[in-house]
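Yeah, one chain of the complex is gone here, protein chain that is, but the others are all in their spots.
Per-chain numbering from 1; labels A and B assigned in written order.
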Amino acid sequence: MDASIASSGGSGPWPLVLTIGAVGGAFVIAAFQVFGPLLAQFHDGHGGAGLVQIAYTWIEAGPFKAQLAFRLDTLSAVMILIVTFVGFLIHVYSTGYMAHDPRYSAFFGYLNLFTGSMLILVLAANMPVMFIGWEGVGLCSYLLIGFWFENDAFASAGRKAFVVNRIGDFAFLIGMFLLFWATKNTSLGDGGSLDFASLKSPVVGKAYVEGFWGGERLAAAAGILLFIGACGKSAQLPLFVWLPDAMAGPTPVSALIHAATMVTAGVYMVCRLSFLYASSTTALIVVATVGLLTALAAAFMAFAQTDMKKVLAYSTVSQLGFMFVAAGTGNWTAAIFHLGTHAFFKACLFLGAGSVMHALEHEGSATPGDIMTMGGLRRRMSITHATFAISCLAIAGFPLFSGFFSKDEILAGAFAVHPPGWPSGYGKILWFGLLVGALGTAFYMWRLYFLVFSGEPRTEPARHAHESPPSMTMPLVVLAVFAFVGGFIGLPHFEGVELPSFTHAFAHWLAPSVTAEWYASGVPGSAEIAGHASNGTIAVLMVAASLVGIAGIAGAYLFYHRGPSRTINRWSEHGGFASIYRASKAKLWFDELYDVILVRPFKVLARGLFEIVDRFVVDTVAVDGSAFVIGIFGRISRWFQNGNVQRYLVGVVIGGALVFVITDCHRKATFNYTIEGNKIQLRAEPGPGLGGANAKVYWDLNGDGEKDRDPDHPDKLLDARSVTVTGYDGPITMWVEDPVTHREFKVTKTINLNEGRTFWPPPEPGTPERPGDDKGGK
Amino acid sequence: MSDVVWNIGYGHFLVLAAVLFLIGVAGVLLRRNALIVLMSVELMLNAANVTLLAFSRMWGDLSAHTFALIVIAVAAAEAAVGLAIVVAVFRGRRNVDVDRLTTLRH
Partner (left out) sequence: MRAILCVIAVVLAAAAAPASAAGLVLAPCPPAVVTGIRATLPTATGVKCYVHRTEAEVDGTPAGAVDEINAEVALGDGRVATVDVSPQGRVRSTTYRHSDLVGSSGKGMALLFWAFALAAVAGAVFVITRRNLIAAVMGMVGSFVGIAAIYMMLYAQFLAVVQMLVYAGAIMVLFVFVVMILNRPEDEPVAPSGRAGQVIGGLAILYLVVQLIMMLTRVEPPNLETAMAAPPPIQQGYDWGSVGAVGTDLFGPGLFPFEAISILLLVAVVGAIAIARPLREGSDNAGEGVVDEPTRTRQEGSAP
């Protein structure tokens, strides 16, 4: 958690030591915590509870309470290890890559802030804190994508990332509020908790399965809204457009965004809220479908890209689609597993791409990312080449490489998924779609590989390229090793086949933190969402996946192993294939579509608002108007503010008088009395001012609770300010009727006739006349 | 009427205090001599003391006596500092007319 921002603009080794030390230290602490206390807790069977650290109460409003709290459970443990480890390697790599940048320190500061935000995001114990991290990575992505803001295109790429993310964040917020609203009446007693532990409890679970809209469960609405947020962050279909443009940032940033931080946030969030998604088939279907469409569309768009980083960017989008399909089929373990393996091989690929571009740039290439200008780098950059090849094998799903196992897990899960309400056969469709996506992945990744590394150099800079410095190649090697072996912690599970325990470690490890069972009625039922296929099916699926991967590699070899083949060039320019090629190259015209349906109308609207709201309302009315009003008041108050203390005191006195005027209005009506012998003299005090002077005053002088009649005019009520009663000893009530509002105040006093006597014993009470007889207006 | 004259109650003391206080206010507001203004302030403090003691009797709470004693001490301090200021002002300006002491405006 120790993300510190190095002071930007400084020079020398200190920023480096500080920032890299921070991330490295974070990794050490993370590892220590995970393999120390958390592992012990896991073995005790409390891995889901996790280690909780409450810093302080951040928001407290009524019964609602949001604490700045962090929770390390098995799910966040995976994430922090990936984030800190990959982040550390990327930091180290950046020392070489950014060595010649003038804003070196600022870069590391941002990078550190980015890592820190991501750690907050994954360690958050409740949704508001998660949102801090969520926004933090959004901010840092803006800062880092637009790091070279001198270039307009780069700066606008940063803005685009930010704006598109904001759209998703808006939905995320609404989803969060919806959860708050849904849970505020549950008997948990914390007034709408957004704490993950509370949200997960069965008490709150009842709220998820309540009907919300159109027969759907509430979980569907909340889940889809939150998923839209995840779409923005994780670049899923409607909101993916920022990610390819994000390549404007320095390559380590791309690696960080794509591998360890940011884009994985959406997947993480969905898995973190697995209990919510496990309550609604609709939400699951939406997640899976969007994931599948994204995986296919992004794979398609990657075919025709010629920029090295763009290809990788689309591959990231596509792989994230895979992860969301896994999440949408309730296969949380597979989603996180693929997230982990992907972090390693994608970081390795990006850093490898950075290494290549670094080399070409040094040799004076104007377009260092254009793969058409490369070729034949295998011999000139052997380490980069080797690590790149391993990562490509991993991402293509070549058997025994990490990507093979994680992708296979996703495919198998999709094949066998069957939660209640799931359309029959839809799992198979997902599986088939993913298989096509995997084929595409293998093809375009190896197309990239062959165009960059094999064949002959196609330009002069490529001919003179040289290997990068060790600070850049060492992280590559480490990442490549993990890209190769990372899959062995999650081998597929065959019935009756005993494998070493570490091969299932990952699934066991995650199990306490995610909810794999379907929520029938607010509590996890017995049925698992992601079904389990039989041994034979798993084997067949594995073979199919391997064959698809190998087929993709073979296809790429066929067309590209000696650079772009003539066949491809011809196809891409003429005939039916050419339009498909153009569609891929133009990213299916998503940017243009958004421009027409969103950006242009918005610009028109903005212009109108500028004229009306800004020019007229704000400038003329608000600014000039308020200045005018203040000017008038200033002119008035100048009369008071003349330095004469006595005049100030006049104000004080007037204020004191006003206090009386104001408090007078609330003085209550009452009546006074004096006793003479056995006569009681009553005098009404109906209150001050005109209201009191014109008030009607009624009396009850015989204790019957009714207003008495006037003895002189028996048809009217007695209305007098002062009244005399003789020989009556009991409760006397006065009503005062306000002349304006006609509201009545009622005052009752019981008067003791003996009061105030100065002699003893008291005289015999005179034989009382008939009560109420002897009274009269006066 | 005779009741009001011969039957002295708390109201009498309190009204007396109010009258003294408002004479003090009038003095502060209307007079221009800083010394008179200071004396009027003392008068207001005394009126407050009368109120305090009347209420002290009314409620049977002796702590108002302590409070009144403190008011007297504060009044003494105020008189000392106030007179020192008057003297200092007079030294500089040759008069103590509060109408001309308008530097607060700046």
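Everything that follows uses one rule, which is that a residue touches a chain if its C-beta (ideal position, glycine included) is under 8 Å from a C-beta of that chain, and two chains touch if they have at least 3 such contacts.
What you see is a predicted model, and the numbers here were worked out from it, not measured in a lab.
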Determine which one of A:Arg103, A:His561 or A:Arg647 touches the chain that has been left out.
A:Arg647
Sites on subunit B contacted by the missing partner chain, in the whole complex:
5-27, 29-33, 35-36, 38-40, 42-43, 46, 49-50, 53-54, 56-60, 62-63, 65-70, 72-81, 83-88, 90-97, 99-103
Per the touch rule stated above, subunit A touches the missing chain via residues 646-647, 649-650, 653-654, 656-657, 660-661, 664, 752, 754-760
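Note that in this section only the chains that are shown with their structure count from here on.
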Per the touch rule, the subunit A residues reaching subunit B in their complex are 641-646, 649-650, 653
Tell me, which parts of subunit B touch subunit A in their complex?
25, 28-30, 98-99, 101-106
